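Have a look at the structure below, then the notes.
Missing here: one protein chain of the complex. Every other protein chain is in place.
Lettered A, B and C in written order, each chain numbered from 1.
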Amino acid sequence: MTELLVKNACVIDPIQGINGEIMDIAIRDGRIVESVSDRAEVIDAQRCLTLPGGIDSHTHVCGTKVNFGRYMSPEDMRAGRTQRRGRMHVTSGYYVPTTFGNSYRYSAMGYTTLLEGAMAPLEARHTHEEFTATPHQDMLANTLFDGNWAVMDAVREKNIKKTAAIVGWTLNAIKGYAIKLTNPGGTEAWGWGEDLTSIHDQVPHFEVTPAEIITAMIQANELLKLPHSVHLHCNNLGKPGNYQTTLDTFELVPDLNPDRQTLYATHVQFHAYGGRTWRNICSKAEEITRSVNSKPQIVMDMGQIMFCRTMTMTADGPMEFNLHCLHHNKWSNHDVELETGSGIIPVTYSKKSAVNCIMWAIGLELALLTKSPWQCLLETDNPNGAPFVKYPEVIGLLMSKRYRDEECATLHPDTEGNTSLCALEREMDWHDIAVMTRAGQAKALGIINQGKGHLGTGAEADIAIYPIRTDSVDPAREYRKVVEGFQKTRYTIKRGRVVSQDGEIIVDGANATFWANAKIPEDIRVDNDPEFIRRFQEFYTVRMSNYPVQEIYLPRGRRVDTEAFT
Amino acid sequence: MRVILESKVRKKPTIPIEAESIIPRNFLKGTDLMVYEGNKERTLSELFWIFVEGTAVSPENIEVVLKGDASRIKRVGEYMDTGSILITGDIGMHCGNFMSGGTIEILGNADAWLGREMRGGMILCRGNAGHYCATGYRGEKKGMQGGKVEVLGNAGDFCAEYLAGGEVHVHGSTGDFPGVEMRGGRLTIGRDATRPCANMKDGTCVVLGNVHEMIPTFEKIDRRVLPEWKIIADVYKGDVANRGKGTLMVKIPGAA
Amino acid sequence: MKCILNTGRSVPQGVSVEHKGSEEYRTAASVCFLNAVDMMLLGIENGERIRVSSPAGDVVLTARSAEGVKQGEIFVTTGPYANHIISSETHATGMPDFKSQYVDVHVTEERVMSVGELMEEIGGLRYVSQ
Partner (left out) sequence: MLVNDVVCPFCGCLCDDLELEVEADRVVRVLNGCSLAEATFMNDTRLPAPIRRTSTAWEKISYDEAIKETADILKDADRPLLYGWSSTHGDTQSVGVHIAELIGAVIDNTSTVCHGPSILAIQEVGHPGCTLGQVKNRADVIIYWGCNPIEAHPRHMSRYTTFATGFFVPDAQRERTIIVVDTRRNDSGGIADEFVQIEPGGDYAVLSALRALVRGKESVIPKKVAGISKEQLIRIAGICKNAKFGAIFFGLGLTMSRGKYKNVRNAIELTDELNRHTKFVISPMRGHGNVYGSNEVFTWMTGYPFAVDFARGIAFYNPGETTAVDILRRGECDAALIVASDPGANFPRVAAAHLAKIPTVLIDPHVNATTSLSRIHIPCTAAGIDAAGTAYRMDGVPIRLKKVIERGYPDDAEILKKIYDCLNGWMIP
């Protein structure tokens, strides 16, 4: 039995309705309890800001694509090297750090749970190997279904049950957590070097549209009673005028779940562009947020970009190729048979570029114009918009109008006319930030009852104590203190153990991986369906028996069972 | 001030030494510097006899002289910004990495990556230079960006790869692929070159000797006199395969 | 005769690659394929031996004519025999010139060494299983 008592913590726990109370947190064997014995180890939080461990609900840190980003970037690897030190292994890389690098840096920022944004089922084993090698965060994997042949066939047949059965079998087989659709239908078209331009275009050969795929997958998701909703990267990412596609997509979404959203729309900044070309691109954040403000069934995340050199990586193959033709830098592409695609290119977001400045402003506008912080979560689509180490700066910008104004003054002159950021007075408070960086994520991912995102009795003791005194820091003025404060916790506690202190990693750690297991009725299970099996064996290049990820790949797996079809 | 470093005889003479601390500026505060021999950290005095002559108040007045066998010593002059280094024999890899000012003179030969990612200053190598003379780092878009590298002997393969600025002058011949991926700057080759300027985007290269295996995707646009060299040269644009706008000038054999 | 040495994989070599002491492997890895005209110029028949030398060293191989090999080229399967004459120079890329080594070819009466003997020539000691 190990016990820990965190005293004098200034706690903000939105899920528990706690906002800035000074209190003690008792921990026994990794969970939060009512009280501990007087033998417990004591940490004095000294009235510093204490939050549930941070949760990133959309980041790219593990798997084939991320590792290929590293593989092709020795120039980035040398940008962030640290030596082996105590319990810390060697790290390399700035925007695509090694697994240790990612984990340590997230840990130093108080993050304890991460959702990998895109995992191709065929290559899931790779993602799980890296999950296991990630010491300090619990992991979940979005599973790509955007170009899944079996799914598209079932959608064409308008067979929702079968769609659900395919999804359920796949998630179980490859130990995925949630449904991810990246440019639905578009990644299959990219198999021929083509793309789709609206949600009503037909996918070549399969005769289904993105709208049909999205609608069917939402229904299948709810039929399976999956903890998370469908997680969508809309069509037409990064194209001027794409906001209309995004609005059209939002209109498809019914409100089907009382506990959480029905659609999670990710990195919406990249989907909120007006104009027709790169020359007259402008912000449509107002239109997007108007739609979201009227639809509680939708949660989005920002997809904030920051000015720096970074790497874009997404399953959206055609988008990456278009971007490559603009930038003429290196380009990798990796299409996955019967499932999805992916692309990677390095980019530099520069204040000299009007387009980049407008993008930067749109991300902030989305957050500031969304009334409920529970509906617009903070992330950069790491590393696409910026590496996650930039989150503290994003927090600073959201909390301080002055910081925004100072930044705006250094931007390309076309920014102001094409966005409304400068006119926005809103300054977020500590509670808003707590929602946007952990509580909102826990609710959106459906992991509150797994003990994530809050500090109630029975919750997992994942806690971040920041060197910030909310009673003495005025974030609107002293935004630099805010940025610094969020860069390094005093303590990051993972399942009751201090894993990082003042940015130093002090234990090796051992994480857990959450995956969803939906119980599917025997009569519709696809692994009993001879036609499904026949097509699998004929068109995949691995045997169906070698496809599932064995439990040995999840040494600390946490299965989340759902009562599907009930 | 002159700092003379004479390498001591080592038990394992083939283990490489990494000595990026050997730049003039560092000797302003003494000779208490650290270097690496393989995976072991050593003091400068463990590996060198150190003689200091005179004093200096600013680094530009410091000359470092490296004597003895320096052929396994890497990264001498890395990030050097002022002062001078004289190497009396051969020097190991990565001499003058990221150099931005000052001068390095090598009386013998230089191993690979001489002047890698150089920004300014001057390197004179009186012997031959190894492969990747005046180039960049793996995966990086730009190689050398400024300054001058002059080699009186020959240079190895991939000389001036990704050259983006500054001047590289090899008086002898180069190996395979000089000026490959060039995007700026000026490369002059005194004698022969094999497959020069493949895939170049921009910049200028002059070959005063023979070209072996000319890349087939260069477009001959002119024949002109180059007064600087007192020769007549064919002028090519390319690399067409790479939408390049670079200039490659090759002396016409026999014409003076 | 001056030639360019090319090396590559072959099935017989791959089949016995985990048995480098075997006769099968020796046969597979020590064959040198030449153009028939070059064989004629050297005045040798299939199965006769040649000594192939380069600045890196020299090795005795069994000559065999092959259709796909052009005049002036020779082909030896990837392995210790080929490597006995390939230079370790990598042009600072890490990769030796496995496919473009300039060599000299002479006729010889000497026999082909075993892999163990080759290794002993460079300082090793053969292991013979009991």
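Everything below uses one rule, namely that contacts are C-beta pairs under 8 Å (C-beta built on N, C-alpha and C of every residue); 3 or more make two chains touch, one makes a residue touch a chain.
Please read these numbers as outputs of a predicted model, since none were measured by experiment.
The chain not displayed here makes contact, within the full complex, with A, B, C. Check A:50, A:73, A:283 or A:297 against the missing chain and you find that the one touching it is A:73. For the options A:247, A:308, A:345 or A:428, the residue in contact with the chain missing from this view is A:345. Of the residues in subunit B, those that touch the hidden partner chain are 12, 14-16, 18, 36-40, 93, 112-113, 131-132, 137-139, 176-177, 180-181, 195, 198-199, 213, 215-219, 239-243.
Residue-level contact of subunit C with the missing chain is found at 4, 6-11, 14-21, 56-57, 67-70, 73, 75, 78-80, 83-100, 115-116, 118-120, 122-127, 129. By the touch criterion stated above, the residues of subunit A touching the omitted chain are 62, 64, 67-68, 70-75, 77-78, 81-84, 89-90, 92-93, 97-101, 122-123, 125-126, 129-130, 133, 149, 190-193, 205, 321, 324-325, 330-338, 344-345, 538-543, 545-546, 550.
The definition used in the following text is that only the chains that are shown with their structure count from here on.
Relative to subunit C, the chain whose mean Cα position lies farthest away is A.
With centres set at the average Cα position, the gap from subunit A to subunit B is 46 Å. Centre-to-centre separation of subunit A and subunit C, using mean CA positions: 56 Å.
The multi-chain contact residues of subunit B, meaning those touching 2 or more other chains, do not exist; every residue touches at most one other chain. Residue numbers of subunit A whose C-beta contacts span two or more other chains: none are found. Touching subunit C in their complex are the following residues of subunit B: 112-113, 130-132, 156-158, 175-176.
By the touch rule above, subunit C contacts subunit B in their complex via residues 91-92.
Against subunit A, in their complex, subunit B makes its touches with residues 137-141.
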